[in-house]
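Below is the structure I would like to discuss, written out as structure tokens.
All protein chains but one are shown at their positions in the complex.
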Amino acid sequence: MNFDFSDDQKLLKEQVRKFLADKCPTKVVRRVLDGNETHAEDVWKGLVDLGVPALGIPEEYGGMGLSPLEVCVAAEEIGRAAAPVPFDSSVVLATEALKLAGSDAQKKKWLPELASGKAIGTMAIAEGAQPPKPRNIRTTFGGGRLNGRKLPVTDGEAATFAIVLANTGGSGDRAVSLVLVDLTQKAVAKKRIETIDPARKHAELTFSDASAELLGGEGEGWRLLERLYDAAAVYFAFAQVGGAEAAMWMARDYALQRQAFGRAIGSYQAIKHKLADCYVKLELARSNAYYGAMMLTEDGADLPLAAAAARIAATDAYDFAAKENIQTHGGIGFTWEADTQFHYRRSRLMALSLGGPMAWKDKLVTRLEQKNAA
Amino acid sequence: MNFDFSDDQKLLKEQVRKFLADKCPTKVVRRVLDGNETHAEDVWKGLVDLGVPALGIPEEYGGMGLSPLEVCVAAEEIGRAAAPVPFDSSVVLATEALKLAGSDAQKKKWLPELASGKAIGTMAIAEGAQPPKPRNIRTTFGGGRLNGRKLPVTDGEAATFAIVLANTGGSGDRAVSLVLVDLTQKAVAKKRIETIDPARKHAELTFSDASAELLGGEGEGWRLLERLYDAAAVYFAFAQVGGAEAAMWMARDYALQRQAFGRAIGSYQAIKHKLADCYVKLELARSNAYYGAMMLTEDGADLPLAAAAARIAATDAYDFAAKENIQTHGGIGFTWEADTQFHYRRSRLMALSLGGPMAWKDKLVTRLEQKNAA
Amino acid sequence: MDFNDTPEEAAFRKEVRTWLDANATRKSDDKQSFRARNDDPELLKKAKEWQDKKATAGYARLTWPKEFGGRGASPILQVIYQQEEANYLVPLGFFDIGLGMCIPTMMAYATPEQLKRYVKPALHGKEVWCQLFSEPAAGSDVAGIRTKAERDGDDWIINGQKVWTSGAHYCDFGIVITRTDPNVPKHAGLTMFFLDMKSPGVEVRPIKQMSGGANFNEVFFTDVRIPDSQRLGKVGEGWKAALTTLMNERLAVGLPSGGLDIDELMELARETELDDGAAIRNQQVRSKIADWYVQQQGLKLTRYRTLTALSKGQTPGPESSIIKIVAAPKMQDMGAFAMELMGHAGIMKEDVPFAAGFQAQWIGGAGFRIAGGTDEILRNIVAERVLGLPADIRVDKDIPFNKLTRS
Partner (left out) sequence: MDFNDTPEEAAFRKEVRTWLDANATRKSDDKQSFRARNDDPELLKKAKEWQDKKATAGYARLTWPKEFGGRGASPILQVIYQQEEANYLVPLGFFDIGLGMCIPTMMAYATPEQLKRYVKPALHGKEVWCQLFSEPAAGSDVAGIRTKAERDGDDWIINGQKVWTSGAHYCDFGIVITRTDPNVPKHAGLTMFFLDMKSPGVEVRPIKQMSGGANFNEVFFTDVRIPDSQRLGKVGEGWKAALTTLMNERLAVGLPSGGLDIDELMELARETELDDGAAIRNQQVRSKIADWYVQQQGLKLTRYRTLTALSKGQTPGPESSIIKIVAAPKMQDMGAFAMELMGHAGIMKEDVPFAAGFQAQWIGGAGFRIAGGTDEILRNIVAERVLGLPADIRVDKDIPFNKLTRS
């Protein structure tokens, strides 16, 4: 039985953690939240220097060729720090999409740039109000030209390229394809949009006959997206676990220090049991996330099920920890000055950006039915 | 604003309450639970003497001609005592069914007997494993003859007649009709069945060419059942509110008296907040039940919605109070000797016997949609 | 059972409506309102005018004795007035604390001359009052305050900091609780005063909330001088005075209104397409709608039970203590759930129908679970006052305040 990370992986985790504790304290999150930067460039540069974007990229494409486990430990630390950097967009989604569906040429072109930090990638799926489905994507791709409007796009401003879900004219689930588009061209307009988590900037991207190319087969978009989201769900789960743990300890530290009626509020069962519940949810999430990581690493048949379970548990743990962290802080926790808001905002952003728990629960049961039928 | 019971109704309530506190303490519930009686005949006789079964029956049929509000206050007290008497089956379901759908002849025959306690009625809807629907009822009625098997039937042994849901050959929702059958005839076989709440006896009824007659129009069974269940939901909600309140105070009294670590367990927030939550659910249930009673009394357009809300809130309150009553008692609360089990068993029986909360939540939203569309 | 007015109530309601029709504009829909924003002097001016008009007509505080401009009326008439007023486009919310908490405390402790001087201007909206109780280290535990008042001849010198003071920057007067003796246990060393908010040494700073709003303030006192004649109650009996104030606060706490609720959630669910059709057809969505509907109705009907008691001239039962315990988490959870229905777009503040509204519920709910008594404190109150369970062990009961451990 070896259901744990290796010593090397733990060392890497410690490195990323120390770097972020040092260079990305909460005042950096606040700087981005309150300011105009697209992301914390200083922190991002440091992470690039540490090799974080390169971890999961094969050596032949300029990466470090490490396993998903190394990306997972980095994700947990990014989540813990609520770091305002394009990790989820670029290191997770764009990198994994290229690895999953990119042609050799596409990989050769973009993966080394991602590894070296020269490029930032993102994905552009949603088109405003309605949750995206194969039948409601209005962005179109044909004859090498992309047209349409995507929003919200995480790191849309900072990104140099995007992977876009576009209608390519097929029917049913095959109506859509993934399309790779360089965002530095003139035919792409970027506009910042306001969201609930200003520490992670989002944009609206408008494509007007933008030059683009298929990523993966035509009509394969939805199938690829599902596979991609399974991998992303695991990495996101680690980030959520990191965030949940940070929020839990923040609440605990405050509960130890804050006095009411002559004793620390952390000595009252209402607070103790609330934080015990945080811990319970956190451990359920961590264990499910570990299994997701293991399945991702060995490309196991259980990946879809494990990814859904990790996603559900981690979303629940982060939601709960983030909101009860504010509650434990009382009035001060609801001020703009308080650091509690970072995790409250981030937890909801992360809960929504790959589809919410309700959709994942449905997926989980579908996969359980398939497994039982097999 | 007069959203409360009248002084007369409160007086009646107090009467029933005092009678039950006196004649139906928990040892009577235990006697029926552990014994062979179909119900507590002594208690039932006393309730008949008090006029409880006659309350809602029109004077022309030998009843007291009072409003649903009087039946509601009685229901609350029956629920509080977890009384092992055929109230839900006879006073609520059978009586209401006759009032709703009975011909004048049927009413003349049975209502006076119900009012005087000479007859006990019940309803026989379920046929074992699958929740009943118009399309899966296998009991048939035709040519005045009833054939089939019904289980579980509350008070099936004690009842002198039953109102049975039977297939009469129509299509869709019109496949079924309500049928009134005298249970004293030979063509009816009764067999006691074991359930989770032995304080309320249940039976399997088998009809072999039993003589019977329609109650209400042919093919009207499902529609009538829905209306009947709305009224029953309100009365049940009062009984559930009574039970929930009893369980809450039982837990509270124990929490005041039981010491751990040198003080009453009721001084610990884990117990205090649990019981505060009981109270919150109880008050939500009570308020929704009141509105149900008001709609029932004025035959208001909001009855279906109010009934569903009352049912959902009361089921939740009773479930929670009954289970946390055991938990508050600790080990002693899980023994056969403890009185905690009566409400735990009864709460689940009442939650299931008109269809569970999931089904009622769906109904509630359907009715809300209809109301909004109107 | 019915929801009807008694004849007396109906007559009063008619009178109120006639007066309101003559003096204000009816709302075209019930979501419309003047928002009470701290930073809008124009709105305050309008509110003062409306308050004056109302007071002149005798509607400002119906339950107050006639000598103070009230009608000595039953609380139900006050409720009826408010129900009717809510249908008109008038600026509200600036005087609730002053008239609901501060002036009643004044009535209990101030001299007849002081009442003569202060009640009428407050009632007519000429002068606005605030309540200065909470401190950074004294939230749920109000008696833990540290703001000092030291005797100096006929005056007191105040030093310290208050927090969460609504409207401090536009208020004219305030009631303030201070510690006058740190050598006795904490409840024993408190004294209450009222003061002119324009006194030298009073500094008001707005607090920016997580929601972006700034409805509250910090108030700093540096050597603020208050004459002893502005003391309310005896020296060392400030806690008793504070309880008078807080008891009035509890009566005032109601439901937040105007936010999105079931109707909007259902509309959103009808318009949102999930994988297998409209979200409103999804049983998980329906189950949540049903739960919240039952809560919403439950609270509304619970309020009717309270009003019934008032209407009958009885003291309401404890049932209204459940309101915030239910309403605040519902607000937070429904907001979060509605955002989930929108998918990734649920994070966008603009361009998505209902998004901003439900985001406001999700953020505001987090604050509402804390303001005016946290979820935890309210459960304590229900357990102790309604169910008669023992209070928490008080380790600070007999210890001099200056010997207690500090946060």
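Note that the chains are named A, B and C in the order they appear, and that numbering of residues resets to 1 at the start of each chain.
Criterion: a contact is a pair of C-beta atoms (placed from the backbone, for glycine too) under 8 Å apart; a residue touches a chain by one contact, two chains touch by 3 or more.
Because the structure is predicted, anything quoted here is derived from the model rather than measured.
Residue in contact with the omitted chain (choice from C:Asn282, C:Gln359 or C:Thr374): C:Asn282. Residue-wise, the contact with the chain that is not shown comes from B:Leu151, picked out of B:Val16, B:Leu151 or B:Ala166.
Across B:Thr184, B:Ser208, B:Thr335 or B:Gln370, the single residue that touches the chain missing here is B:Thr335. Where chain C meets the omitted chain, the residues involved are 282-287, 393, 395.
Not every partner is drawn; the one left out touches chain B at residues 125-126, 128-133, 136, 151-152, 193-197, 202, 257-263, 268, 270-271, 319, 323, 326-327, 330-338, 340-341, 344, 348-349, 351-353, 355-359, 361-362. Residues of chain A in touch with the missing chain: 1-5, 69, 248, 252, 255-256, 263-264, 266-267, 269, 271-273, 275-277, 279-280, 283-288, 290-291, 293-294, 297-298, 308-309, 312-313, 316, 358, 360-362, 364-365, 368-369, 372.
Following the convention adopted for this analysis, only the chains that are shown with their structure count from here on.
Distance from chain B peaks, on a Cα-centroid basis, for A. Of all the chains shown, the one with its CA centroid nearest the global CA centroid is C. We define each chain's centre as the mean of its Cα atoms; on that basis chain A and chain B are separated by 51 Å. Rounded to whole angstrom units, the spacing between the C-alpha centres of chain B and chain C is 42.
With touch defined as above, residues shared between interfaces to two or more other chains in chain C number as follows: 376, 379-380, 392.
Taken residue by residue, chain A touches two or more other chains at 268, 270, whereas all remaining positions touch fewer.
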